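Just one protein chain is left out here, and the rest sit where they should.
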């Protein structure tokens, strides 16, 4: 089937035919509508790759904020998590999240397969290529939400908890949230005639992840040594800001796919407006956090600048398709300031090594609320109202605007409450059965050696002299090489 | 020519004209067929960037699995390799691989240039933009195959071997394999009326690379100290699982380009089906490898989880365009289990630091065979038969299915034999002339300092006190700064 | 508004309608011209993401070439820089650079907003989605240029200088350069009837950045200890070639967006020709630098191979849309040789830790000049002449070719002079006010601890025993866990 | 003067340091060592192979004190470093013949641990 | 009691450790040092510049033993650390006045190397 080069040749042929503007026979006629569909889905594919790339960003962020003895487990975790949620989403999650069924859950699309019928009646459709694209894009978002969960749990959680919670979260918790906001028929789609506006998921993805992270933390407790005998928190610095920085940059780039990809189409090049808002939001976040931490400590904490970027991005995620450019840096700025105060405040009681509660939780809440403030009439659509800003300074109806603000708040509250309860239940069940936290000895030794049999930086922990020169070369047919080792080498 | 902003303005103008749906004059008419060609090639361009990104993944994987004294050489290698194969492919390789000439080799397209005629007779075409795209995409694949070669050779191979073998591999070995399967006129395209099915290259790219890696290893022997006096293998742990993990994630994302890009078109959004299969296969690989190693050692080896992801991806590479979604995780799972047993088994005799023989070799073979098992009637096309699964459980003709399975096996065997023989010849020639392995002293000291004059982590190996404070600032016109060094600084 | 899955379902519906080739009602008719615009902008969006990814490449390059005590500041810098230039570009830079106003500066497009009118008279247009795309793409280029500036300043510059210069550079210096070459109405667009050819910015972006880097260096002076009491330079090796290598690979991949994206359209798949030239140029650069350094020191310096790749890419950047394939590796090769000699020569007087002066400056100049040598008649367009090569060996008019060469030289000289003067002024102002260089104590201690309160590799510098086991778990409602610490743990 | 060299677990250091400081012995040095002793090596896993690591990370504490202060320093170390499990380490006492404070050039026992008031963090 | 301090090549350590263990001396400590001696520095290259590194990585082995055991330990080190090339290093013997086993608090020569049966890897 795939004749790579033959096809290219054919294409070339085609181009030479096309360029002179020759007419085509009927059977070769290309329908612009098909092209439009392909174009939209090509954009989603690109966005999808960018969103999956974010996994690498989360990986690096977590590793960088961990101590050296706990870095390998992050690698194993991200791989196993991504694998588990892929299967969970394919089998169940996508169906629950799909635009079928009732306002609570979708009811078709399980064990996703080609030509499967999804939905009922007039809305029903049979799965084709574009649906595979949508399904994969949905998975990428679910995986981001799941990745956020673990930021609070570093350096002490049992590995099995990752896999187990990933099943519940990917099959049920996240899909139900996504269904409620994005399916077009969900609970949060019609609150007194208004819908909750969350363009790319400040709440659906980020708050959801952060809330589950909160639930995990409540049941897990702080790392040994995080709080002194006086109850005061102590800094437990991670081991690598370069990895944190690379992670943040990767997340930033991935976010173009996350937000602008959520336009789900290339129509009117609207995705570019979303992308620009995203960039402006991120910029605001960095500046907000940098200024806040500098004013607080007279020093520019590197990790906080990174958290600021992420908070800016999370903050603009709900509004990136609904606000004008001028509002984006403001939203980001506030998110950046929030993340600093959030981290410093939460730190007093909650041990959140990467700052997920603030960067994804607080900023996610703020971002969703901010749509109720800055949502532009041009963009929010018919089922929603412009933000209160326009109600006060513009010509929008202030009552309706306040209504929308309320709806946004209800959306946030509903998602927070739902995810908190279900996640607490899930983690409590894990804790009661296989256990949630490693033993004290394992925590001290580090998760890498305890759960994975080897340090994540093996050579740094294992002395080099453990590999003395050997003079044995195994006899393999065809191996004419014998490396006679000299009596002793020289360094 | 390039008036970036002028053009943008023009585009904007165009959009404002277009949106109202106004009719265009004749000379501005845009042919949908041209758009279709551009759309397909845009997708290939995107995929191409993703596949080139995989070089970074291979780099990180190799570095992470190496000891600290051998990390810089990996960087130099990937750069030189990519450079050499680019030139080799441009001058010769692309021509050999092109859909021209006979069943063994292509005979036109050397020193690739614009408007050059490739092929003969009715199939001949003149090189235009889309052909440059195909040529570059082919190069990206060749470069992946070459990158796989070196996984077995780490920490002891001479640098010159990289460059020399890259020429032979990029100009001859890989192009001949690619020509045989993908040119539409190659040897493996018609085996008793059936073609070998290898959608994106489980065999063409991965098995080819792994087989050359095997050849290199046979002539190179094990690292000093890998086998104890008792002949038993000893673990020589690499130095950084975070780098390995990042490498795996980058490869995973790159694979969307590798596999889905091999659709070479956006038609019917088929690429999305391929991408979904890829994701499912990778997930299966991680789970298979994780479970296998855990059952074997009661501990979840981080590197093995990574190898599992790669094996799953390699395994699904042949079938990603030919199997239904349900089969993908199964193919990946088997590949993941295989890679664990392969690594542990091979380890007894062969010193393969990254596990390339298993992850690319075994999984590549399995993936190609698996198309003969799970190939779906809907997808395999007319020149091939569905897999034996459908012969047994479905309504496909079992005889034809078994025939296809045989054809797949023949394809694997032919590629393995051809690459092994030619690679052994090439490496033997290198060994006989410039030599293949560094001296024992150099191996002990590390390749970085021995071949590159400096450690890959310079500061870690060179004491800081070697840079005492100097009080000299060179006199450069315009440099008003003199930094008078205090008598002694304070740390 | 965004009904992710509903929309997907709709698309699926559409596809099922489309595939049979059914006619559409009038209101659904899709205009190919709209598709064309979307297609072009989708490509720019992809390219834009790739160009932003280059920030991660620059980050890694700088970090890798720094000592461990100065790595965190690079992270904070890249984030703050990107944030500041985003705002500066949005507010002012884009307007200055826009195709409006006079030959020196653009005069509209400030505080970029939807529907804003940019330009005057017949050329005026109102900002829509595609303009947001162009604006963001321009920002990505400005950010690359800014990132280049800091390569010479590592390990001793004050953090505030980053933010302050970013404002000036992003709002004025870079936009004026870009306006002069790319706006279609700029000063360098008509030099005696010929335009300066710089397809993607060898001069506009890279030389501009490198010249500002030169200005910074002149006012900053060398790092302590760089020059011995005898005035001879001493190597101050960076700390991680793996990070450098990853940075180079990321830049390489990002360059596909940088160069091929500068085609700004998908027409005739011309972007693929540009991409292929880019790859060939990079290959030439690696080979040129590797051979040059090997001949000089008989050892293959890893960093130089990386610099070679970058020099090859910078070198081909001006010509990637104007030269034939055969010329690309030659341009790259020369750039690669230049970078080695440049680094070694400059090193005698100028302390440029990453080699930015050579890799972006020298190679940028060479690349721009090279268009005057190798520019192909097929590609240079009407407002320019083919290169002297074609004047000598081909049938181009030698006089006109020499004229074009002169125009290229004038372009280089003008940009160098303008950027040098303005940057010197800006840095001098910074130096006179907040200061440009950290204190000697801070330089010795490292910028991380001095400016950011913490090392970039915290754990490596802070002894582990500083985190003794604590037995306090804060009382949080809902935290049923008490982790009773054993009297003493065991390692 | 005596140099007290102790090979201890990492986690023991901070309490020792704090108490020594309290007791008027602020001056000491530590370094990373690896050791073998009664505590056996560990068998680790890497890619399915095993690896026996025969030495374990420990911390070496060095503290030079006046002869008369030896006892209290040894006591303090013992107090905090002792878990009762194998691997607690050892303390050795080594004679020191001379001590010089580099800053001032003065020598003798006075330089060892005494702290005056005007100390500044520099 | 004597402390034997040896500066050796890295690759010499494992055979020494193994033989000392065999001979009943399981207890020792190692650390990373850099040294200069008869073996000269190396000239390295970085981006076309040269860099003279005047010290080379070595390993320092410390082993405190009973006076009477000094000889056998020195012999064992010599046996494995000697390649005959410059850079082999040196062995120094330093008097130790006291030794305490932290785990038990007991002191004297008994604590140095003796191993009982009930040792466990902990």
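Letters A, B, C, D and E mark the chains as written, and numbering starts fresh at 1 in each.
We adopt the following convention: a residue touches a chain if its C-beta (ideal position, glycine included) is under 8 Å from a C-beta of that chain, and two chains touch if they have at least 3 such contacts.
Please read these numbers as outputs of a predicted model, since none were measured by experiment.
Novice: Specify the residue from the set A:29, A:296 or A:392 that touches the hidden chain.
Specialist: A:296
Novice: Which of A:340, A:356, A:396 or A:438 sits in contact with the chain that's absent?
Specialist: A:340
Novice: Write the list of chain D residues that the hidden chain touches.
Specialist: These residues of chain D touch the chain that is not shown: 1, 3, 14, 17, 21, 26-32, 62, 64, 94-103, 105, 111, 115, 119-122.
Novice: Even though one chain is hidden, which residues of chain E still touch it in the full complex?
Specialist: 2, 6-8, 31-42, 54-55, 58, 60, 74, 77-78, 81-95
Novice: List the residues of chain A that touch the chain left out of this view.
Specialist: Here the touching residues of chain A are 233-235, 237, 293, 296-297, 299, 301, 303-304, 340, 343-344, 347, 355, 490.
As a convention for this text, only the chains that are shown with their structure count from here on.
Novice: Decide which interface, C-E or A-D, involves more C-beta pairs in contact, and give its chain pair.
Specialist: When C-E is set beside A-D, the one with more contacts is C-E.
Novice: Could you please state the distance in Å, as a whole number, between where the Cα atoms of chain C are centred and where those of chain D are centred?
Specialist: 51
Novice: Report, in whole Å, the distance between the mean C-alpha point of chain A and the mean C-alpha point of chain C.
Specialist: 27
Novice: Going through chain A residue by residue, note those that touch at least 2 other chains and give them in order.
Specialist: In chain A, residues 15, 19, 29, 31-32, 35, 37, 39, 41-42, 46, 128-130, 133, 240, 268-269, 444, 452-454, 458, 462-464, 466, 468-469, 489-491 touch at least two other chains, as defined above.
Novice: Going by the contact rule already set, what residues in chain D reach two or more other chains?
Specialist: As it turns out, chain D has residues touching two or more other chains at 11, 34, 44-46, 51, 54-55, 57, 83, 85, 87.
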